[in-house]
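The structure under discussion appears below in the form of structure tokens.
Removed from the display is one protein chain of the complex; every other protein chain stays in position.
Showing subunit A:
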């Protein structure tokens, strides 16, 4: 879309939305949010970027093919479930570590890596659909 206004504000909006999507992803553990909705917000950001600058720019910006991103997310989620094999607990059991980073205790868990996997699956799969639809529209 040849719109100067959109092209000017798009990088700002897109940056904010991606940041917000990560916030929603991490917030999801105890409050509304999570990988699925966070992923959808990120897809919305990428779509706006695509509308403003074209599909090719988005493809270059995300480096990997969207479906490869989805595959990596699926892998991460599966591995998060399989980690529990090492600890002799059932599949998908939530496992936690509490490293102290810069004097602050940061709880990290396999639940979070699973959710990050979900985020990547949604980003990859839905972006793939959105980009192909936009590509058809440009023809």
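To be clear about the criterion, a residue touches a chain if its C-beta (ideal position, glycine included) is under 8 Å from a C-beta of that chain, and two chains touch if they have at least 3 such contacts; residues count from 1.
FYI, contacts and distances are computed from a predicted model.
Engineer: According to its UniProt entry, is the unseen chain "Multicomponent Na+:H+ antiporter subunit D", "Twin-arginine translocation pathway signal", "Amino acid/amide ABC transporter membrane protein 1, HAAT family" or "ATP synthase subunit E"?
Structural biologist: The correct option from "Multicomponent Na+:H+ antiporter subunit D", "Twin-arginine translocation pathway signal", "Amino acid/amide ABC transporter membrane protein 1, HAAT family" or "ATP synthase subunit E" is "Multicomponent Na+:H+ antiporter subunit D", the UniProt name of the unshown chain.
Engineer: Determine which one of A:9, A:61, A:79 or A:129 touches the chain that has been left out.
Structural biologist: In the complete complex, the chain left out is touched by residue A:79.
Engineer: Tell me which residue among A:10, A:70 or A:118 touches the hidden chain in the full complex.
Structural biologist: Checking the options A:10, A:70 or A:118, the one contacting the hidden chain is A:70.
Engineer: Determine and list the subunit A residues touching the chain excluded from the picture.
Structural biologist: 65, 67-68, 70-75, 78-79, 81-82, 85, 88-94, 96, 98, 105, 107
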